[in-house]
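A single protein chain has been omitted from the complex, and every remaining protein chain is retained in its original position.
Right after this comes subunit A.
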Amino acid sequence: MKIALNEARCSGCRTCQVICSLHNFNENNPKKAAVKIVGHFPTPGHYEIKICDQCGLCAAVCPAEAIKETDGVYRIDKEKCTGCGECIEACPSEAMVQHPAEKAPIKCVACGQCVELCQRGAIYDADTREVQ
């Protein structure tokens, strides 16, 4: 799964966020999704998608060594995470999410659930699909 974006296609529906929270937290709560949808309205009128591209910079800065890579995916070990927020600052994609009820930041684990439900192809899997 190589998550890629085609932001011009995003309709802002946030289905990606709902399924992300359901799948990864067992909660219906888009504020816990690892993908952000940011509208730019009234001008110029489009949506921006902020999501992790597994670059690993977060792991490099984490003082608690709580972020580890397996198969190209970086995961946060919630036990080890101290909630210091260094990784949030370091993320060049501004993709880390904070939620008041969670100590650890929320980060994409490339599960592909959002890809499955993005009808618009705005989030897609570059391994299996050409840009729409």
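Rule of thumb we're sticking to: a contact is a pair of C-beta atoms (placed from the backbone, for glycine too) under 8 Å apart; a residue touches a chain by one contact, two chains touch by 3 or more; residues count from 1.
Everything below uses one rule, namely that contacts and distances are computed from a predicted model.
K.L.:
For the chain that is missing from this picture, which UniProt protein name fits: "Sigma-70 family RNA polymerase sigma factor", "Aldehyde:ferredoxin oxidoreductase", "Amino acid/amide ABC transporter ATP-binding protein 1, HAAT family" or "Protocatechuate 3,4-dioxygenase beta subunit"?
P.N.:
"Aldehyde:ferredoxin oxidoreductase"
K.L.:
Please pick, from A:K2, A:R75 or A:H99, the residue that touches the omitted chain in the full complex.
P.N.:
Missing-chain contact among the listed residues: A:H99.
K.L.:
What does the interface between subunit A and the hidden chain look like in terms of residue numbers?
P.N.:
The missing chain touches subunit A at positions 8-9, 11-15, 18-19, 21-23, 25-32, 38-39, 41-47, 99-101, 116-117, 119-120.
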